[in-house]
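Provided herewith is a single structure, encoded as structure tokens, for subsequent inquiry.
Here the complex is missing a single protein chain, while all its other protein chains stay put.
Now for chain A:
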Amino acid sequence: MAVATETPFHVLAVDDSLPDRKLIERLLKTSSFHVTTVDSGSKALQFLGIHDEDTCPVSVQADQLEVAVNLIITDYCMPGMTGYDLLKKIKESSSLRDIPVVIMSSENIPSRINRCLEEGADEFFLKPVRLSDMSKLKPHILKSRCKEHQHHHQEQHQQSDSNSNSNGSSNPTNNSSSSSSDNSNSRKRKAEDNEETSPQKNRSRHS
């Protein structure tokens, strides 16, 4: 009798402003996300395992990522690499392009918003970001995992003809429903296990 334990989704938050980083971290944690914050686009890329100096990005397989990232939320206006630049790099990377990206900006500029959405951003938040915005994140994560699961399933189908051993311990598409909570390949859990989404824990104590 396996209990499906739910590993929290992991969000990488990028913002050069210290108070804003603290705020987005709190918003995300309150909404039951596991959070990593960085203060620049280049640090974000480092964390994600790609190097922006290279003209040919290092092609890192998704399962080589130290820690899986389920969503990236980034400020638009940052010195050096803007949120838009970061978005582009992510979408150019074969291993990262399926990770949903959300852009935050204090300025409501339609042409900016459109540009980001056209480049592949999943959502655009106007700052200051609020708790109610957090509920928009999970659908994007689930959608991308569904897509990813489909890709992986297709790969597995092709592999299984030549690979008779389907009980590999690190094979994440093992059909048993014991999704271990310390499985670092949490990205690869089957989407159907997660269709019953756990309710957002709203920690607001002020009525």
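Here are a few things to note about the model shown:
By our rule, a residue touches a chain if its C-beta (ideal position, glycine included) is under 8 Å from a C-beta of that chain, and two chains touch if they have at least 3 such contacts; residues count from 1.
We adopt the following convention: contacts and distances are computed from a predicted model.
Chosen from "Histidine-containing phosphotransfer protein", "Major facilitator superfamily (MFS) profile domain-containing protein", "Ras modification protein ERF4" or "AT-rich interactive domain-containing protein 2", the protein name that UniProt gives for the omitted chain reads "Histidine-containing phosphotransfer protein".
Contact with the undisplayed chain is limited, among A:His10, A:Lys89 or A:Lys127, to A:Lys127.
Residues of chain A that touch the chain left out of view are 16-20, 22-23, 26-27, 29-30, 77, 79, 106, 127-128, 130-131, 203-207.
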